[in-house]
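Take a look at the structure set out below.
One protein chain omitted, others in place.
Then we have chain A:
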Amino acid sequence: MTQPMLEVKDLNAFYGKSHVLRGVNMEIMPGEVIALLGRNGVGRSTTAKAIMGEVAPKGEIIFKGKPIAGLESHKISRLGLGYVPESRDIFPTMTVRQNLVLGIKDMKNPGKYTVDDMLDMFPNLRNRADNAAGVLSGGEKQMLTMCRTLMGDPELIIIDEPTEGLAPKIVQQIGDTIAEIAKTGVSILLVEQKLSIALRIANRVYVMGHGEIVYGGTPADFATRDDVRKEWLEV
């Protein structure tokens, strides 16, 4: 039986006295695209941050068979876990090219992508390669931050709300890009609110409510579950 790429067991997390994650359980198999859905404030981003070591986790997080709960961020990243945060966090005063170079973890052993590969894949970024990243549009910034993470050659990428605040046409492009990344064999945990993009790309869907997973299934099954949609997603 294939070992899961990522297993999360009984994950709890706190912000001060607030108990934000209340026993999250999920698993991601190699090459899978998982959409993590839910209303604002149910703990989706906190789940991503807890896995990546930005929020102190309580519980088990196992990546490729190794426990990673509580490890420092750079150690988690070097095991092969990439993270594209909701805030995008590009380095605004540096050029697009410099941002991409910083995605390489080790210059002696660079990943399978070069800066030129990324610029070939995204011609918009090539045109702006030597511009400060701070002047890019929202969609370009999102592309850049995903490319920068890819430069580190991750096996699993957690992408948090990539379409937040973007125009519908750009949302479509971002969706296509994530689908392209998935085709290269990289597993993806997509934290998303827009059902259309999540269901188009994902192999499986998790829905969160009140800090825990309340539903898990395939997009086909999810399409039949009006009860889940009404109770946990519709506003």
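Basically, contacts are C-beta pairs under 8 Å (C-beta built on N, C-alpha and C of every residue); 3 or more make two chains touch, one makes a residue touch a chain; residues count from 1.
Just so it is clear, contacts and distances are computed from a predicted model.
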Request  = Choose one: "Amino acid/amide ABC transporter membrane protein 1, HAAT family", "glutamine--fructose-6-phosphate transaminase (isomerizing)", "Sulfurtransferase TusD" or "Cytochrome c-type biogenesis protein". The correct choice is the protein name in UniProt for the chain not shown.
outcome  = "Amino acid/amide ABC transporter membrane protein 1, HAAT family"
Query = Among A:Ser77, A:Gln142 or A:Thr177, which residue is in contact with the omitted chain in the full complex?
reply = A:Ser77
Request  = Among A:Asp10, A:Asp89 or A:Asp130, choose the residue that contacts the chain missing from this document, as touch is defined above.
outcome  = A:Asp89
Query = Of the residues listed, A:Leu102, A:Leu199 or A:Val214, which one is in contact with the missing chain?
reply = A:Leu102
Query = In the complete complex, which positions of chain A touch the hidden chain?
reply = 52-54, 72-74, 77-78, 82-83, 85, 89, 91, 93-94, 98, 101-103, 105-107, 148-149, 152
